[in-house]
Every structure is written in C-alpha cells, then in structure tokens.
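The other protein chains are all here in position, but one chain of the complex has been omitted.
Chain IDs A, B and C follow the sequence of writing; residue 1 opens each chain.
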Amino acid sequence: MNKVELAVIGAGPAGLAAAIEAAQLGVKVVVFDENAQPGGQLFKQIHKFFGSREHKAGTRGFRIGQELLAQTEQLGVKVNLGSTVFGLDKRNLWVLKDGRTEVFQTDAVIVATGASENALAFKGSTLPGVMTAGAAQTFINLHRVLPGKKVLMVGSGNVGLIVSYQLMQAGAEVVGLVEAAPQIGGYGVHAAKIKRAGVPLFLGHTITEAIGEHQVESAVLTKLNGRFQPIPGSEKTLEADTICIAVGLTPMMELARMAGAEFKYAPQMGGHVPIINDNMETSIAGMFVAGDVCGVEEASSAMEEGRLAGVTAAEYLEYVDGIAAADRKALIREQLSAIRNGTFGKAHPRDEVKEENIYGLKSSGTPSKDELDSCPGVPSKERLAKGPVAVIECVQEIPCNPCEQACPRGAIKVGKPITSLPQLTENVCNGCASCVTACPGLAIVTVDRTYDENKALVTFPYEYLPLPETGAIVDAVNRQGEKICSGQVVKVRNNKKADGTVAISLAVPEEYAMEVRSMAKGGTK
Amino acid sequence: MNILDHPILGKVEAAKRKVTLFVNGRSIEAYEGQPIAAALMAVGIKSFRQTARKQQDRGIFCGIGRCTDCMMTVNGEPNVRTCVTPVAEGMIVETQIGLGSWREIPHE
Amino acid sequence: MTETNKKEVIICRCEDVSEAEIKQAIAEGFTTINAIKKRLRAGMGLCQGRTCQKLVARIIAQETGKSMEEILLPTTRPPVRPIVMGAFEGEDK
Partner (left out) sequence: MRKTAEIVVIGGGVIGTSIAYYLAKEGRDVVILEKGDLASGSSGACDKAILMQSKKPGIHLELALKSAEIYKTLTDELEYPIEYANDGGMIVIETEEELAVMKQFVKKQREIGLGVELLDGKQARSIQPALADHIIGATHSDQDAQVNPIHATLGFATSAKRLGVEIYQQTEVTGIKVVSGAITAVETTRGQISTRNVVNCTGAYAPFLGRMVGLNIPIRPRRGQIVISEPMPKLIKGDMLSAKYIAAKHNPDIVEKAKDKATQMGIGLSLGQADSGNLLIGASREFVGYDKSTTYEALSAIIQNAIRIIPALKNINMIRNFAGLRPSTMDGLPILGGTELDGYYIAAGHEGDGIALAPITGQFMAEIICQGKSSIDLSLFHISRFDGQK
C-alpha cells in the first residue's frame, strides 16, 4: 500500500495551483493526472487569458500551464502523468499507472477533475464530423490536425467563440455560429473577433439536422420562436464538413461522488456539484475540491479555488495554523470575488436573460454606436483629429486589466473593481500601440487621422497566417468583417513580447478611419 | 490535414519522426506520438466504426477518451479508443463492425 | 444505414438508443435514468452513460414534468474509465 500525505487529482489549473499552494506551506504533495501531458485544458488554450496582470492575465493559457508546471517542479511536487485515478474510496485512490493498478492511501485529497462537455442530440448528430468543440480544439492545438475545412459551431458561450477563432487560426473556415438564445453567451470581445473575421452569427437558431451519407456534408438550421420552439419553414441549409458542439459543460464529479461526498443540483454551475463550505471543504473530512468539478467557471477562478483548497488542506494537515491560514485565505477570496464580479462568476447564473438587456455587442458581436459613444476608452473627435491615439472598444465589464500596465504613459486606468471599463486619458495617450497587442480581447486599435492628407493609419492586432508584406494592398474590413475599402500595409510589428499577436498598420481612406478594424484573413476576401 | 504552421504555436518541428500505419489495408504516415484518430483525421478518414444495433457510422466525438465513439480494431484487438492511443510503426487499424470479431479466440 | 435511421435522433451513441425509444419507455412507466438504462441499455454501453446521461435526464424531465433536480442520478461506481484487467495482476492477494 502506498501512502501519500496530500493527493491532488487532476493536473489542470485548479489542481496545479492547489499543489503549489500546499507545497509552499510544506505539505508533501503528489498530483495524479490521466493525461500524458499535464495542464488539463490549459494546454489547449492558446488565447490570452483575462484577469489581472498579477494573475497571469494577458498570458496564453498553455504558457500559464508551463509556468505552473515549472513551479511544481521547483517545489518538489511529484506529478504522476498517465495515471488514471479510476476509483475513490473515501480517501483511498485506486490508480492505474504504467499498466498496473495500485491503491494510494492519503491523509487528504483534493479533487480537481474539471468538467466535461455536454452532448446535443439532433437528427444526424452521430454522423462522423459532428464533434464537441473541445475535441476540435484538442485536435488543432495539441495534435496539430485540422478536423475539417468548413466548420459550423453550435453554441456561443466562451468555448464556442474561442474555438471558432482558433479553428480559423488553424486554417479552417467557420461557416457560421449558431446560438439558440437571442444573445451571445460568451464574452462580447470573443464574439467581436470572429465577427471581424466575417463569421455569420445565427442567434435565435438551432441546428435541426446534420446531413450526410457516411459523414457530415451539410447542416440544417432552424429559427426558434420566443419559447425556443423551431419555426417550421424557416430552415436553411449550410454546407459544412464539420459541426462542433459547444453547449456547456458538466462537472466531472464521479470520483467525489463515489467517495461519498454530499451533492446538490445547481443548474447554473453545470449540474450536480459537491456541497462545500467557503474553504472548498466537502462533507468528507480531509476531502477538498477545486475548479470546474464544483461548478463550471473559468481557468482564472479555478486557479484561485485551487489555491484556496491548497491552503485549507495544509491547515487540515497542520502545516499552517488557523490564523495564518485565515489571512492567506482572505487574500485569495478577495481575488476570487474580483474575478467573479465579471459576467461569468458563480454569483451570476447564466440563465437569466432579460430581453431589455440584449442589444449591441451581446446581440450582434459588434458594439453599437451608443455603446461606443459612451465607452470611456474611445477618444473624443477632437482628440482623434489631433493625431495617433488608442481606441479601446471595451464595452463589456470583464475582470481584466493588462491594458493598464501595458501603457508606458499611464494613460489607461481600470482600477478597482477589476471589471471596470478601461478609461483612456486621451491627452496623455500618444498612440504608441503598446496596448494593441496587450489586450487579451483584441479590442484595442490605434487610429491616426493625421497620417496623410486623405489617409488615416489604423493599427490593429492580427493573429492569423500568413502575415502580409509591408507595402501590400489588402482588403480592409469593418467590425462586421465586411470589406469596406482597400488599404496599404505600412507596418507589421511582430514583437516577441506580444507572443504572436502582431500589430498591423494599415493606411486607409480617411473617411473609414473609425470603421476599419482589421483586414481580410490572407489579405483578400 | 496536418497544421504545419500556426500563428501562435509556430511550425511543426521538421525533425519530428514519422511512422507508417495500415488503415483497412491502406498505408498512411503519421507523426510519432500522435493519437491514431489524429493520424486518420489528417488524411481525411472520418468514419471509424459501425454500430452493432443500427449499423451507423461513428467517428471522433469527445476527443479525450471519454465517449468511446472513436473505437476501432487495432492490431486485432477490438474497442481501442483511437483518440487516446498513440500510433506505432506498423500498426494495423481496422474499421470496427459492431462488436468486432476475433481472428481466433484469444487463448493466452 | 437506412433512411429511417438517418432521421432518428440518437441519444445513447454507444448503444444506438433513440429519443423515440426513450419516450416510449417513459410512457411505459420507466421514468428514472436507471429504469431506462435497464429497459433500453441507454447508458449501459462502453462509455457508461458519460455522454448521454444528461440528455436522458432532460427527456425524462420534459416527458414527466419533473424538475431536473428530482431526477435521481444512478449510483456512481468505479472505474471512471475502462481499466484493462491485466493491470490487477501481481497484486498481493
């Protein structure tokens, strides 16, 4: 029989953060993960995370994974990969490792098993070519294979939006994004990215059929009425060879449940979740949980929950006294609540949709004129007329502030709470474009209306291949992804610090200065 | 299709070793370490098995070894989850029809 | 694959169980996840219901008027993944 002081099940963001926190306090930690690579979902996440700069915001998910791993290594945490915990009997782990089963007896255990994707059933939904969005993401970003050329995405939550974008980065065409609700489920800035790439959004629609003999050839979309019932006669067919399903996640709670932890049903958290106190403690002594397994959220909050569970476990194992632990936990809780102030915290059930709140960015993926006019990051006409300046089109409250630190002149302020919209001090900003590549939401451009007699220079972030050559004439596109004019590439800045986010400066006719926000992928439509 | 270059992840290492596997008799190349499912996806093979009850095609669904929809017969062994099983040189991969079949009843 | 099959909505991907079959079973009085599993094998296949369980629960809720909360989960047992039996060899008995 093997003995372990603290076992952490799952080497994702929550599990690794928990292991690091506990190990820092002196606990001997062993992490188990069934995958050959650690990091959980982090290694599929190639976009930059939101959050605060201190907490790795603006860093790509897989790099956060690498950092967490390096930390565990430094702290002497043993990470057992390819180790499937297939049973949990109280605090005893049944593990399959290297083709052998073993039992590990533990003093404490943190279950951080994450969540799994929901399925969706419709006619033809079992046809090859229909897969979960996570599967597509795994194949493009981990295995480096494209599942198809023409992809239809079902679901507009963050997963659907992010994977759509990543599919395009990998070289696929996204032929549409379908959402049953009348509004976009995920962050507006993610929607804005795919909108600028010209992806049609089908809000208030559902997929009713996948058609194909042995694999998907096309998909039928149907409009929904106010009661989410399909409207007969509204069907339209889209050509697609791949259909991705991104309709939410369910906590992977089997291990915690079979161990005997008490559960409750919480639809806003994705289903059945273990009942916990605010220290991440379950009903079983010495068993803690963290991350999506106790309610589906985001990687940033999963890491904070992991830290909280790590401290609590260390306290349980008497490595830290109650007072010191309480201080530490208070700090983490503060972080956690800051993150949760955003649109997607556990405090904000996602199923509350109020008709009057659906407008602008949420309803179309494009900020409305009103939203832009009242946005504190958008400079005045007067300032725009004076020369280069940042245009921060951040209109949705997101727990995110890397733009604040990115500005060398201190012209951008987010402050507290971290969900506040960034405020531009327009006379301090000189339009240097440092913020353009720092914004994880790709929501900042700089505009120089004084560039030329009748040309303006628009500098925007760009994350596709191939990159344009300087001097090339390309199709300039607006926020809807429509070609509105031609532009000449003046500058292509591929700064290492920006980690793949390239700043492209395009000279366009002056009258389009406030319309052009990107260029057609590959140069021309 | 393999993604040889990527705006964020960069180019696939040129030195990456390749292996050959046989899919229903056809030989295909794959990168070492790639799951079988990825190798098949790269050459456009999507239908991996036929269900026992209704003879329907199935392929990759969850991609992480959970749903078991992508199972095939590999080296004569049925029910292999191809999305989590890495390729190996000379591997014989076959479409699984229903529960599959033994070449002969395995003895030892 | 026949034309009728194609038009079916499959819920349990492992065992090929359709939405219509599940609705029929519910009408016959099989109104829990476990009962439907026993009657139709939905959720009894290789993945052990990990893909379809929530879909089945939703159909039960819809057909019986119960809330999702009232629909009991079946017992959770190891293994959470298929475990090759040879892995148990060499243990102390």
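Operating definition for what follows: a contact is a pair of C-beta atoms (placed from the backbone, for glycine too) under 8 Å apart; a residue touches a chain by one contact, two chains touch by 3 or more.
Small disclaimer: the values here were computed from a predicted structure and weren't measured.
Peer 1: Missing chain touches which shown chains?
Peer 2: A, B, C
Peer 1: Write down which of A:89, A:262 or A:469 is the residue touching the left-out chain.
Peer 2: Only one listed residue reaches the unshown chain, and that is A:89.
Peer 1: Identify the residue among A:103, A:231 or A:385 that touches the chain left out of the display.
Peer 2: Spelled out, the listed residue whose C-beta touches the missing chain is A:103.
Peer 1: If the missing chain were put back, which residues of chain B would it touch?
Peer 2: Spelled out for chain B, the touching residues are 52, 77-79, 99-102, 104-108.
Peer 1: By the contact criterion defined above, which parts of chain A meet the unshown chain? Give residue numbers in ascending order.
Peer 2: Listed in rising order, the touching residues are 87, 89, 92, 94, 101, 103.
Peer 1: Which chain C residues touch the hidden chain?
Peer 2: 15, 28-32, 34-35, 38-39, 41, 44-46, 48, 75, 77-79, 82-86, 88-89, 91, 93
In the analysis below, only the chains that are shown with their structure count from here on.
Peer 1: Just the number, please: Cα centre separation of chain B and chain C in whole Å.
Peer 2: 26
Peer 1: What is the distance in Å between the mean C-alpha positions of chain A and chain C?
Peer 2: Distance between chain centres, rounded to whole Å: 31 Å.
Peer 1: Of all residues in chain A, which are in touch with two or more distinct other chains?
Peer 2: As it turns out, chain A has residues touching two or more other chains at 34, 116, 119, 126.
Peer 1: On chain B, where are the residues touching two or more other chains?
Peer 2: 56-58, 61-62, 65-67, 69
Peer 1: For chain B, which residues count as touching chain C in their complex?
Peer 2: 51-58, 61-62, 65-69, 71, 79, 81
Peer 1: Contact residues on chain A for chain C in the complex?
Peer 2: Residue list for chain A touching chain C: 34, 84-89, 94, 96, 99-101, 116, 118-119, 121-126, 213, 250, 254-255, 257-258, 265, 267, 271-272.
Peer 1: Within their complex, state which residues of chain C touch chain B.
Peer 2: Those in contact with chain B are residues 1, 5, 8, 10, 13-16, 45-47, 50-51, 81-82.
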